[in-house]
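Please read through the structure below; I'll follow up with questions.
As you look at this complex, bear in mind that one protein chain is not there, while each of the others sits in place.
A, B and C are the chain letters, set down in written order, and residue numbers restart from 1 in every chain.
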Amino acid sequence: MWKTGITKLEQDKILIHGYSLVELMGSCSFGDVVLLMATGKMPYLHQGKLMEAILVSCCDQGPLPPSTNATRFVASCGVPLQAAVAAGILGFGEYHGGAIESCARILQESVSSVKHESAEEVAAQIITEFSDKKKRIPGFGHAYADVDPRAVKLLDLARKMIAPHPHIDLLVATEKKLQNDKGPRLAANINGAVAAVISDLDIDWRMGKGIFIISRSLGLIMHALEEMKLGKPYKKLSMEAVEYIGPEEREVPMRLEPS
Amino acid sequence: MWKTGITKLEQDKILIHGYSLVELMGSCSFGDVVLLMATGKMPYLHQGKLMEAILVSCCDQGPLPPSTNATRFVASCGVPLQAAVAAGILGFGEYHGGAIESCARILQESVSSVKHESAEEVAAQIITEFSDKKKRIPGFGHAYADVDPRAVKLLDLARKMIAPHPHIDLLVATEKKLQNDKGPRLAANINGAVAAVISDLDIDWRMGKGIFIISRSLGLIMHALEEMKLGKPYKKLSMEAVEYIGPEEREVPMRLEPS
Amino acid sequence: MWKTGITKLEQDKILIHGYSLVELMGSCSFGDVVLLMATGKMPYLHQGKLMEAILVSCCDQGPLPPSTNATRFVASCGVPLQAAVAAGILGFGEYHGGAIESCARILQESVSSVKHESAEEVAAQIITEFSDKKKRIPGFGHAYADVDPRAVKLLDLARKMIAPHPHIDLLVATEKKLQNDKGPRLAANINGAVAAVISDLDIDWRMGKGIFIISRSLGLIMHALEEMKLGKPYKKLSMEAVEYIGPEEREVPMRLEPS
Partner (left out) sequence: MWKTGITKLEQDKILIHGYSLVELMGSCSFGDVVLLMATGKMPYLHQGKLMEAILVSCCDQGPLPPSTNATRFVASCGVPLQAAVAAGILGFGEYHGGAIESCARILQESVSSVKHESAEEVAAQIITEFSDKKKRIPGFGHAYADVDPRAVKLLDLARKMIAPHPHIDLLVATEKKLQNDKGPRLAANINGAVAAVISDLDIDWRMGKGIFIISRSLGLIMHALEEMKLGKPYKKLSMEAVEYIGPEEREVPMRLEPS
């Protein structure tokens, strides 16, 4: 039925990419195992630590994002925890968490050009390409402020821990040019920073959203449990929260065949 | 892998409980096929019409219910339609749509007693039983008003279309006693009416929520498409919508082993 | 919070596109209300009947499709019905049910050209366009046989019920040319037929998948309930169902910093 190279199940043993799961317990952090699964290789200690910092960075953002609202509304309905959490995860789409994979894809597809041109030149090409399509580059810009302090911290940690880091260099070159051209609001945000760091950790861009799912599932779980504990069953909006823009009352006509 | 008695797939033919799907098309309404699937028997014409009225009765309730909110929030995130609809369906729990199956179960488990006692006596026993457990009987009471006009209409249609209708009789006897004892707000609501009518249509109570899922999926789909068309990407609450009740800012301590 | 033109909720009344839900009950079929919601207009009787035939046509296909498998596996885990059904609905993606919206989009975007050219010429352009991109046209071809009898029946019903039907004409012209060019296996399938018929019913292509969700949710519900009743808890594959293609057992190395 399935071909798989992830996990081998034997009578009494589970092997993850060839390593005994029982031996990984205690000798590897969860971040190490995320990296092992994502790359197929046992990571160095500092790489695992960096992955842990990534998992911490996205773990919650309070009750404002749409996914958290989906989770809390569903949690109010008398359902098991996994249903409320799944409802929130379903919102990790193109506009919510999806910027990690899109930005990582751009960086990974462009970084090889940096061998022949400077990071600044490649960054300029990326910006021109998106400008021409009148699209925003994913991973830059933050709704609340000029900088996203999570991005600053993660890039800072990463530069101390891993070298070389060509994807971070390309991200930063893009950030500088964007800010020069269009103003300070276009600093790299946490999505962009995660995209660059996982790329420098050799993780395929398709896994970008996966890392967000693991991290943010923690926040969704806590919001679901809190709503189940403190909230009222069947959370309902009040009528004032809705603006009706459809037709006014009309009579149901006699149902006819067309003449 | 699977044992199934629902649908037989042959080279060129799909049989639903033995009937050719192609022949059902055009000769049966969708309500007929819901009944065929739920009971294994080809329904009479009026039974199918009643099922259609049930499917109409629950198809939408505007954007206030929690499931609709889950769907619209997820729909704002750049996801395909099925993901937004699934998020809403996940909210059809004990407190949202779940009253149909709970009420149908009570009616189906109690109705045989009506042979030996009057419907009024059996209703009194049901009420006492829930009173003793300090629980509300599912299927009665409506947030907005004394009567749920959908329930009135459905019970009215059903009494004209099917006879005998012992589950409806038991529901109405329970409603009368509840209203006598505790006031008009405890009239049968649409969940209770659907529960009674599907029971008189020979449908197992476990299917009660299934009927709600089919019907309300229509509303969820329309809300998702409307939000995708009219709404902004990444629908976000404003900060005022949240009351924070946790600890104030504190310093991250030196991380230590316990002494 | 939400702007909506679908349903107006008043103190004691639910209006669907301006029509009282209570009055729709009994006077409209569920197919009528699907059409009302999808187009904003009260349909003619025969249009509602055609929609019912569409809803019947996709309601189940046995336990072979991936969505049904997802539903049955989840149903074996001790979860409420809505969770198992949602898991299956999540599989209604580009390769499963998604062909309805893709094919309807092609037909709707091409049909206006038929005013200036013949349906045959427009069909030839569509085929060339997909040929050039080396893509299959969605809505044509059937895994099991030369014709999909559901498609034949639905198109037959529709041609008797509605006129004119330019989208059906364009579908059939495309089918003829495809079969001429590439052989009989490329007849219009049920997805293509539904796409053409909903287009001739004035339904936007974005709703194509929605109609599939409503219809097939019936099948998923029945499969979930059957598995909950007959199946064993925690349905598990046997080890023979899996082919392992990953690395063999290896020792967990001493974890090091890079030198």
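The criterion applied here is as follows: a residue touches a chain if its C-beta (ideal position, glycine included) is under 8 Å from a C-beta of that chain, and two chains touch if they have at least 3 such contacts.
Because the structure is a prediction, the values reported are computed rather than measured.
J.: Which of the displayed chains are touched by the chain that has been omitted?
T.: A, B, C
J.: Can you work out which residue in A:L81, A:M239 or A:V252 touches the chain that's missing from view?
T.: Residue touching the absent chain, from the options given: A:L81.
J.: Going by the contact rule already stated, which one of A:M42, A:L55 or A:V122 would touch the omitted chain in the full complex?
T.: A:L55
J.: Could you tell me which of B:E23, B:E117, B:D146 or B:D181 touches the chain that is not displayed?
T.: If we include the chain that is not displayed, B:E23 is the one touching it.
J.: In the complete complex, which positions of chain C touch the hidden chain?
T.: 62-67, 69-70, 73-74, 76-79, 83-84, 86-87, 90-96, 98, 143, 233-239, 241-242
J.: Could you please point out the chain A residues that touch the chain left off the display?
T.: 1-9, 11-14, 16, 21-22, 24-26, 28-31, 33-34, 37-38, 49, 52-53, 55-57, 59-64, 72, 80-83, 85-87, 89-93, 97, 144-145, 147, 149-150, 152-154, 157, 206-207, 209-210, 213-215, 217-219, 221-223, 225-228, 230-231
J.: Just the residue numbers, please: which parts of chain B touch the chain that's not shown?
T.: Counting over the whole complex, chain B touches the hidden chain at residues 1-9, 15, 17-20, 23-24, 27-28, 32, 40, 42, 44-46, 79-80, 82-83, 86, 90, 237, 239, 241-253, 255-258.
The rule we apply is simple: only the chains that are shown with their structure count from here on.
J.: Please identify the chain lying most centrally, where each chain is represented by the average of its Cα atoms.
T.: Given all protein C-alpha atoms shown, the central chain works out to be C.
J.: Would you identify the chain whose Cα-based centre sits farthest away from the centre of chain B?
T.: So the chain farthest away from chain B turns out to be A.
J.: Between chain A and chain C, what distance separates the C-alpha centroids? Give it in angstrom.
T.: Centre-to-centre distance between chain A and chain C: 29 Å.
J.: So the centre of each chain is just the mean of its C-alpha atoms; given that, what is the distance between chain A and chain B in Å?
T.: Computed value for the inter-centroid distance: 35 Å.
J.: Express in whole angstrom the distance between the two chain centres, defined as the mean CA positions of chain B and chain C.
T.: That gives a centre separation of 23 Å.
J.: Return the residues of chain A touching two or more other chains; collapse runs of consecutive numbers into ranges.
T.: Those would be 79, 83, 86, 90, 237, 239, 241-242.
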